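In what follows, a single structure is set out as structure tokens and then discussed.
Omission of a single protein chain aside, the complex is shown with its protein chains in their original locations.
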Amino acid sequence: MPITYIEAIREAQARALAEDPRVFIYGQDIGAFGGAFKATKNLASDYPGRVMDAPISEDAIIGLGVGAAIEGRRPIIEMQFADFSTVAFNQIVNQAATLFWRTNVPCPITIRLPCGGTSGSGPFHSQTMESIYAHYPGLIVMTPATVEDAYSMLLEAVAIDDPVIFCEHKLLYYHLKADKLPSEALPTGKARIAREGRDMTIVAYSAMVHEALLAADDLATEGAQIEVVDLRSVKPLDTDTVMASVARTGRLLCVGESWPWGGVTAEVIARVASEGFGLLDAPPQRLNAKDTPIPYHPSLWAAHRPTARSIAAAARNVLRK
Amino acid sequence: MPITYIEAIREAQARALAEDPRVFIYGQDIGAFGGAFKATKNLASDYPGRVMDAPISEDAIIGLGVGAAIEGRRPIIEMQFADFSTVAFNQIVNQAATLFWRTNVPCPITIRLPCGGTSGSGPFHSQTMESIYAHYPGLIVMTPATVEDAYSMLLEAVAIDDPVIFCEHKLLYYHLKADKLPSEALPTGKARIAREGRDMTIVAYSAMVHEALLAADDLATEGAQIEVVDLRSVKPLDTDTVMASVARTGRLLCVGESWPWGGVTAEVIARVASEGFGLLDAPPQRLNAKDTPIPYHPSLWAAHRPTARSIAAAARNVLRK
Amino acid sequence: MLQTVLNHGAVGESTFRETYQRAYRYMLLSRVLDDKFASLYRAGKIHGGVFLGRGQEALSVSTGMVLRKGDVFAPLIRDAAGRLAFGEPVLDAVRTYLGSPLGPMRARDGNVHRGRPKEGLLPMISHLGAMISVVNGALLARRFSGDTEAIGAASIGDGATSTGAVHEALNQAAIEKLPTIVVIANNQYAYSTPNERQFACRSLADRAMGYGIECQSIDGTDLEACLKALGRAADSARAGRGPQMIVANLLRLCGHGEHDDANYVLAKHKSSPIGRDCLKAAEEELQCRNWADANTIAGWRAESVQKVEQAVATVQREAGPDPFKETWCAISSKHLSEGMDGEFKS
Partner (left out) sequence: MLQTVLNHGAVGESTFRETYQRAYRYMLLSRVLDDKFASLYRAGKIHGGVFLGRGQEALSVSTGMVLRKGDVFAPLIRDAAGRLAFGEPVLDAVRTYLGSPLGPMRARDGNVHRGRPKEGLLPMISHLGAMISVVNGALLARRFSGDTEAIGAASIGDGATSTGAVHEALNQAAIEKLPTIVVIANNQYAYSTPNERQFACRSLADRAMGYGIECQSIDGTDLEACLKALGRAADSARAGRGPQMIVANLLRLCGHGEHDDANYVLAKHKSSPIGRDCLKAAEEELQCRNWADANTIAGWRAESVQKVEQAVATVQREAGPDPFKETWCAISSKHLSEGMDGEFKS
């Protein structure tokens, strides 16, 4: 029977708890309640004492995780929403991210961030923060777009000796399904060709991969073959795969759900422009969310973030040039 | 007699207090003590009750500023170091930055961030954060490079009805001098041609403008005429002036002191690549600090940040292509 | 429009009987309003979550009642009653929940994230604890303007007391001796998390001494106790005695949000005194004091239902927001805005 994106995350955590006694999970309402999104359903009873409810103290939640990581534990922290990691910001970027470089002691903490817009969630329950965390040295930032990646990359995250910001997309939680859990996966840091095409490259990640694929279907009916690259992790960012795709297509559109100033799309285009300038037959373009907080009303929300339609429109521009 | 960058900041605050009864200043040790860098020297005695020492509570410091701004005051907040704004992060990006868009009530708060590396300051007293704050909708981010801009832009910041992140560079505080305070200035959002040249454009801001100018002097001895653009503010970012310069020179190097992933240099190059692709005769390049925390030891620190020498080297590469 | 509804005056300005009656009627109106939102939610007519104040109306209304026009109020997610008492129009609530562009948040923000800063009603951001220092700032501004009358109030829950923001703001208010009332509704749970996983002190009231501020502990299901405690707090704040803390014991008689069946709430709480419905209790009180008979109350209820239904009918006729008319500009200084969309056409 099919498994959803959120179930995959739950299964990955169950497996991590089962296979590695160093793993524990800490976050708000994740114990008996199973978490706001049920990502830890039954884990507290299956692994007594290792799935702990936290107070509403995000700063101390991350601080505790770092202390445990120093001692060799493998904490998985669930932020109830990515948006609330702003009150844990200092512990993430200045404590967890700097520990290894300063002391040579690794900090294997995994911080799960339920990210991204869902209709009606508004300015403070819809944010994606990959563009913020990826700016900081010492962090790895994963942005899985598929059920399979949600599962295998979360297991990878727990295995990695460095702090990992694991950006889960809430819009994919219940709708996105796979037939079964993967037995193998690409290594962290490798992007994936989600769809092959020779006319242009659309680089995307997380939920935007699916919007890009829909746009590609749409454009296919107009005779354009679009290649869609799923970055999978934005730091490290697989420049090679992106460059190789642009080398084939000569055209690039980069799509992200975060805000337009800076961030993933700027980084991708800057890398291609500086390292693959000669590969480009047309100016590389980008599409992001609009430069305002994320609106509450569904019709505003739908216009705020990139969608299959706006991606297709942007892609047509790139193809025309 | 000459006036320094920090004195200009002090004078701008004195003038703001004198001319606008709505202005007050709040921050740690800024009262009788005059601030860690003496940016508020004598202001507490000159303007009794309007220059207030704050507890070590950055979150509440910004929150208080926002509340006062709602009521029509013009708070100037001094963070003791930009690095410590991470514990006020939520109030800055989610409270101050969202207020106008959500409620149509402006939030005229100025947040002064002593930024940037100085030798021996280490990972937590050297950070520049313009690349983080500029990502957020609702904020204006100023990065003055000169004594004149430090003065006039700070007065602008206080006058603007929106939250302004005012990034002062500590390395310029005492060394950078001008003969007198300016009587006029470029409007906010306009970049400045700091040096004219026809062979290539170096875009920089804050302390990096001076490193870029030194590099340009150096390259002039090799016969290359380098144009240096001082962005002055990174949000808004004056794409037009940058584009016009690149139109003249055909070559672009963008230099920033913040970390390499994302940020100002990525944003500038992404804009030029997507909107001014045809203007470029060579791949645009970027130079940032290295992707680690900022080192304590002077010799490591000097190698971590871009300098006149590394900028000149990067520029030679661009010229060769 | 807000003005007309505002300024009910503090306890004592009118007889306590009238105050109690008015308080009850706001509680009733807020309950009816909450029930309406719940049914709209079940009918799939509301985008996102719905958060009710069921069981907390007595405490909430008392906060709203003791505040006057010109005061500052930062309500939280269970404050429909207090908002109404402070003067928030029913239409503001309905328009914000239904995403009408005519509402104070213009469909940009929703449900409980609403307010009118210029009327002293601060719209919460979601991050718990973040509003208390904002109230501090508003009160400091009043002090700068020579306004010695205004006070402020902020609501938080037991869970929010664990945030660093609340600690910093309470300490800040105490240092500046600001006239603010921090009202802690201890409804035993933070979402699903019980007090035992939230703090280890005997009572949250034990925190007040650590800030050097005054505190009262009350039964949050007893309207009279709430009105009197808030009244005392307001008087003390206005008298310049600095920040006031209230810790009210009660129980959330609903899910965290309407999506939550709250099956984690222990029976022992439900059957304990804090488990009683403060609205019913106030109703019984009104009757046995002969301050209102069953008919009067039925009439009040009918009035409330009519008010709410009318507001909902009005808003349901209002057009939704038009994304193409939206300026997509997050700053008021339009000339400094960087273009209208994610592509930065410049």
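Structure notes:
We just call them A, B and C in the order they show up, numbering each chain from 1.
We take it that a residue touches a chain if its C-beta (ideal position, glycine included) is under 8 Å from a C-beta of that chain, and two chains touch if they have at least 3 such contacts.
Because the structure is a prediction, the values reported are computed rather than measured.
Across A:Gly65, A:Gly256, A:Pro293 or A:Pro306, the single residue that touches the chain missing here is A:Gly65. Of the options C:Arg207, C:Lys228 or C:His256, the residue whose C-beta touches the omitted chain is C:Arg207. Only one of B:Asp59, B:Glu78 or B:Asp199 touches the chain withheld from this view, namely B:Asp59. Interface residues of chain B with the unshown chain, by the touch rule above, are 28-29, 31-33, 36, 53-57, 59, 81, 83-84, 86-87, 119-125, 259-261, 285-293, 295-300, 302-304, 306, 314. Within the complete assembly, residues 162-168, 171, 174-175, 177, 196-202, 204, 206-213, 242 of chain C touch the chain that is not shown. Within chain A, the residues in touch with the undisplayed chain are 24, 54-55, 57-73, 75, 87, 90-91, 94-95, 97-106, 137-140, 160-162, 188-189, 235-237, 239-240, 271, 274-275.
By definition in this document, only the chains that are shown with their structure count from here on.
By the document's definition of touch, common neighbours of chain A and chain C comprise B. Using the mean of the Cα atoms as each chain's centre, the chain most removed from chain C is B. Annotation: 35 Å between the Cα-based centres of chain A and chain C. Between chain A and chain B, the centres computed from C-alpha atoms are 30 Å apart. One inter-chain figure worth recording: chain B and chain C are separated by 40 Å, centre to centre, where each centre is the mean of the chain's CA atoms. Touching of two or more other chains is recorded for residues 59, 83, 86-87, 123-124, 259, 261, 285-286, 291-293 of chain A. With touch defined as above, residues shared between interfaces to two or more other chains in chain C number as follows: 105, 108-109, 113, 125, 127, 164-165, 329-330, 337-338, 343-344.
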